[in-house]
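Up next is subunit A:
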Amino acid sequence: MSLFSDSFVSTPVIRPDADVLLEIRGLHARVEDKAILKGVDLTLRAGEIHAVMGRNGSGKSTLSKVLAGHPAYTVTAGTVTYRGQNLLELSPEQRARVGVFLGFQYPVEIPGVSNLEFLRVATNARRAELGQEELDTFAFEDLVRERLTVVQMDPAFLDRSVNEGFSGGEKKRNEILQMALLEPLVAILDETDSGLDIDALRIVAAGVSQLATADTATLLITHYQRLLEAITPDFVHVMAAGRILRTGGRELALELEERGYDWVDQELASLELG
Partner candidate 1 sequence: MTTAASLGDLVSQPYKYGFVTDIETEKIAKGLSEDVVRLISAKKEEPAFLLDFRLRAYRQWLQMETPDWATLGYPPIDFQNIIYYAAPKQRDKKASLDEVDPKLLETFEKLGIPLSEQKRLTNVAVDAVFDSVSIATTYKEKLAEHGVIFCSISEAVKEHPELIERYLGTVVPSNDNYYSALNSAVFSDGSFVFIPKGVECPMELSTYFRINSGDTGQFERTLIVAEEGASVSYLEGCTAPMFDTNQLHAAVVELVVLDDASIKYSTVQNWYAGDENGVGGIYNFVTKRGHCRGDRSKISWTQVETGSAITWKYPSCVLQGADSVGEFYSVALTNNHQQADTGSKMVHVGPRTRSTIVSKGISAGHSANSYRGLVQIGPKAVGARNYSQCDSMLIGDQAAANTYPYIRSQQPLASVEHEASTCRMSEDQLFYLQSRGIAFEEAVSMMVSGFCRDVFNQLPMEFAAEADKLLALKLEGSVG
Partner candidate 2 sequence: MVASTASPKTLAGWTGDLLAQLPAPSGPLTDVQRRGRLALSALAPPSRHQEAWRFTDLTLLASLDLGPSAPNARRHSPGDSSSGPSETSARSETVCLHLDGRSDPLAGLVLPAGVTPLADSELVLALGHTLAATGCEQDWPVELNHACASQLLALRVASRAKVSLELVSDGGTGLLPLRVLLILEEKAELQLCQRLTAAGAGLTSLVLEAHLGRGARLEHGLVALGPPEAALLAHLALEQEPESEVRLVVASAGWGLSRLEPRVVQVDGSATTTLRGLQLVTGEQIADTHSHMAFEGPEGQLDQLHKAVADGRGRSVFNGAVRVPRAAQRTNAAQLSRSLLLSDRARIDTKPELEIVADDVRCAHGATVSCLQQDELFYLQSRGIAAEQASALLKRAFCEEVLRELPAPARLWCPFERLLAAADPAPAAQSGLAASTLPRVGQEPEAPEGEKG
């Protein structure tokens, strides 16, 4: 961590008065015996859209899994504070209930479990946390039909098993539908654009933009800048070797697009030498 400390550019601030929703400090994590995150610092405030970019293996997907509490990852150092609360103490379901949402890169298929039932149970768990009344089957169906328009999904998807037999684009739209129902304050979208054709990408991006409000923060994880053409980020972070190497505005994404990631390696090498 100390190796990089002087080169680190701390997150700039657009609205200093906005609430800090998520604060990540010096986060280290490993999977089995392999250290993946080596000191990540990141602050998300309400109303902000952040993009984390980086090559495969840079640790960006690990960051999303750690934030959601995946049991395969062990946090070895650092803190994550969500609205003043230690996020790392919470179980995965508790994180979801308090408003942290992870849109998966590869949503799993769960044969036999009805999508509608799954969405209802999840939505009611979140509502209970917010002190809202539980929705019965009918009220929920009304809600879900309304939210389906966000992702332009066919209601027939509700009658199928969770993600079972869904195409790549349908799975991603189902993720955004879940986000629309759970109304998170912090949404982390892991490679939401991967495997999408242009139309699906447009729908998903429009959904994400619609759900990003002045009260929420969004963290887009991607390695193409394609998604960022549809959703304009306030900040772009470049991740490499398990930490955030550089932070900038929208232009950083364009620079990456133009120059590729090779300069990242050079910078990393020079840092390690220095």
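One rule holds for everything that comes next: a residue touches a chain if its C-beta (ideal position, glycine included) is under 8 Å from a C-beta of that chain, and two chains touch if they have at least 3 such contacts; residues count from 1.
If you want to know what made the cut, all candidates are chains of the complex that A comes from, given by their letters.
Keep in mind that this is a model prediction, so the values were computed, not measured.
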Among 1 or 2, all from the same complex, single out the one that touches subunit A. 1
Interface with candidate 1, subunit A side, in the complex: residues 68-72, 91-97, 101-102, 104, 107-108, 110-114, 117-118, 121-122, 125-126, 129, 161-162, 178, 182
